[in-house]
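A single protein chain has been omitted from the complex, and every remaining protein chain is retained in its original position.
As written, the chain order gives the labels A and B, with residue 1 at the start of each chain.
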Amino acid sequence: MAHVVLKDLVKTYGGFKAVNDVSLTVNDGEFVALVGPSGCGKTTTLNLIAGLIPITSGDIFIGDRVVNDLDPKDRDIAMVFQNYALYPQKSVYMNLAFPLQMRKLPRDEIDKKVREAAKVLDMTQLLERKPRELSGGQQQRVALGRALVRDPAVFLMDEPLSNLDAKLRVQMRSEIKRFHQDLKATIVYVTHDQLEAVTMADRMAVMNGGFLQQYDSPAQVFAHPANMFVASFVGSPAMSLIPLEASTANGGTVLTSAEGWSLPLSQLNARKVLGATTRKIVLGARHSTIKLHKSAAPGAIPAKAYTVEPTGDVTFVQAFLSGAIVNISVVPNIAVTPDEHIWLEFDQERIHLFDGETEMALHAD
Amino acid sequence: MSTIAATVPRGRTRRRVRVDGWRWAGRIFLVFMLLYTALPMIWMLITSIKSGFAAMQFPPQWWPEEPTLASYQKLLDPQNSVGQDFLRFFWNSLFVSTVTTILSVIVAVPAAYAFSRFRFPGRNFLFFAVLLRNMFPAVIFLVPLFILMRAIGLVNTHGSLILTYLTFGLPLAIWLLKGFYDNIPVQLEQAARIDGATRFQAFILIVMPLSTPGIIATAIYSFIGAWNEYIYAYTFLSKNEQLTLPVGIQRFFSENTTDFPGLMAASFMMSVPVVVLFLVLQRYFVRALTEGAVKH
Partner (left out) sequence: MTIVTGKAETGRRLQPGRSGVLRNVWQHRADYAYVLPAIAVMLVVIAYPIYYTIELSFFKTPPGLQLRDKTFIGFDNYTAILTSPVFWKVTWNTLIWTIGSTFFSFVLGFGAALALHRDFVGRGVLRAILIIPWVISAVAASYIWKWIYHSDFGIIGAVLVGLGLADQPPNFIDNVSTVLPSLIVVNIWREFPFAMIMMMAGLQTVPEQLLRAAEVDGANAWQRFWHVTFPHLRNVSTVTILLLAVANFNSFIIPWIMTGGGPSNASHIWITHIYELAFGRQRWGVASAYSVLLFLMLMVLGYFYVRALAGNERKEGGA
C-alpha cells in the first residue's frame, strides 16, 4: 500500500476548468471519499489519479513516485467502475486472471491467486459464468475481485454502489468497509451520495464546481462545515439555511427576518457575526437541533407546518421561515398536521452562521 | 343496463375486424413482394437448365421438357475455352474481393475507432468527408483515376481495382463500425489499461473481440461491393485473363447474344458466393445496421 498526494491539480477542457487547484493527501491505508454533486470534478479527479486522462498541470504522487506521465498500467493501481466494466466476452475466471496475465505471471500462480480471491469473495462456484449471467451484486463482487487479485498500491473506486438496489447497497457498503479494514488498503472512493462518504470514509473531500470545498473527517465536516455548500450537501435532511440581517439593538446583536421576527444572538455568536463582510447573515441549523413547540414559547419563532413525513423513528416536519425551507425532526408522539401553527426554537450552542456574501462559515476569533 | 350490454360487444367486434384488416393487408402485400422478388430468380434457374433450343420458344416451356445441366457443365469445365474463361474470371473476382475485404477491415477499424473515441480537432469534418465519398458516382472519378492509374502503372492490374474498391467501401464501413464502437463502454478499455494493458493491447484484447459482429458486417459489405463492381473493372481492365466476373460475363455474352441458358447459368453462379455469404452472416449485417446506422 502507498499514500497518494495531489498537488495543485488542474484539468481544463477547452476553457472549462473541471478540476481546479486541488491539493490533498491520502495517507497509507486511509479510506478517502471524494464526494459532491454530479459535475463537481470528483470523477475527473479520480481519472487523473488513474492516468486515464492527462493532467493539465500539477503533480500526482503515488507512494514516493511522481506518476504524472505514467501510463495507467504502470501506476500500480486498481479501479472499480460504476458499471463494473467486466469484460463481457470473458468468464469470471478470465476476468480475474486478466490483470495477472497482463503482468505475465506464470500460469499456476495466476490460478492460485484467482482461486484465492474467489474464495475471499465467496464466488468460487461462479468462476465459469459470463458476466451477463450474474446478478448486479455478483458483478460488483467480481469487479472488486479483479481489483484485489493484483494487490495494488491504491484502490480507486468510481461510484461502485450506485447501480445496486437500496438493500444491496447497504450490504455492499459494509463489505467494502470490511475489505478496507482487512487489507489496510489505501482507497480513493468517488460517490455522489454523502451518506456513503460519511459512513465509510476515514476522511471525506467535498468538491463542487471543480474546487475542493473541505477535506476532513466526516465528523468534523458534519460538525463544522466550512461553507454553505458543504453545510447543505452533508447531512440528510439537509441543514436549513435561513437568510437574515444582522443589526445591533439594546447593546446586543440580533438577526432580523424580512418577515418581522428577530432572533437575539448569544455573545459567542455575536462575535462571529462581527467577522462578516456584510450585514447579510445566513443562519444554519440541523433538523435535530431545532425544537418544535405547539404553542408560543419564549424565544421561539412562529411558523406554519407545510408537510409532515413520519418515518417511524422520527417525524420530519417542513416549514417555511423567511422564505427558506426549514427541516425539523420531532419524536413521533408529537402530532403535527400540515398548516398547523408551530413555534421553532433554535439552540444557540448548535447553530451555524455564514457570511451572506462569501458563503463561508463565520468563526469567533 | 341493456343498452350498455348491447354496445360493448359491438365495439369489440369492430375493433377486431379492423386489426384483422391490417394484418390481412400485410399478408397480401408480403405475398406480392415475395412473387416480385422470387419469380425473376426462379425464371433464371428454370432457364438455366434448358437447352438453347428449348429457351427460344414461344410460348415458353414453363418447365423444361428435357432439363439439362449442360450450361453448368460448360461453364465449370476447365477443358474447354468457355470453362477456362469462366473459372479464371471467378478466381479473379475472388482474389480482388478477398484482398479488398482484408484491406478494408484493416483500414476501417482504426479509423472508426478513432472517430468514435477521440475528440481531435477536425474530427467531425473528417468524418463527414469520409461519408461524402458515398455521394459521388464512379463516373466522376473514372477519367482522372484512369489517368492516375496509367501514370502509376496500375492499369490492367488488379491493384487498380483493389485501391479503388477500398475507397468506395470505406465510408459505410467506417460509419457502421463507428456505431459499434460507440456502443462499447469506454470503461472497458479503461479497466483494461488499469489492469496493465497498453492502449493498443486494450484495443486488441478487449474492444476488437466485442466488435466482431461489426467487423464481420463490414467485411461482408466490402466483399459484396467488390464482387459486384462493374464500372471500374470495365474501364481499367482490358486483358481477357484479368477480367472479373461481371465484366467477363458481359464481354462473353455480347459475343454470344443468344445463349440465354448459358447467361442465366453464369448469372446464377456469379450470385451464389455472395448470396450464400450474406445468408449465413445476415444477422450480423442487420445488427450492424441497427447499431451503426440507425441508433445514432
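Heads up, the rule we're going with is that a residue touches a chain if its C-beta (ideal position, glycine included) is under 8 Å from a C-beta of that chain, and two chains touch if they have at least 3 such contacts.
Quantities reported herein were computed from a predicted structural model and do not represent experimental measurements.
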For the full complex, which residue in A:63, A:136, A:209 or A:264 touches the chain that was left out? A:209
Of B:163, B:184, B:197 or B:215, which one is in contact with the hidden chain? B:163
Listed residues B:57, B:240 or B:256, member touching the removed chain: B:57
Counting contacts across the full complex, list the positions on chain B that touch the omitted chain. 15, 18-19, 22-23, 26-27, 29-30, 33-34, 36-38, 40-41, 43-44, 47, 55-60, 106-108, 110-111, 113-115, 118-122, 124, 126, 128-148, 150, 163-164, 166-167, 170, 174, 182, 224, 227-228, 230-231, 235, 245-246, 249-250, 253, 260, 263-264, 267-268, 270-271, 274-275, 278-279, 282, 285-286, 289-290, 293-296
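Keep this in mind: only the chains that are shown with their structure count from here on.
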Rounded Å distance, chain A centre to chain B centre (Cα mean): 55
Interface residues, chain A side, partner chain B - complex: 47, 50-52, 71-73, 75, 77-79, 81-83, 85, 87-89, 98-99, 102-103, 146, 150, 156
Which residues, counting only chain B, touch chain A once they are in their complex? 185, 187-188, 190-199, 201, 206, 209-210
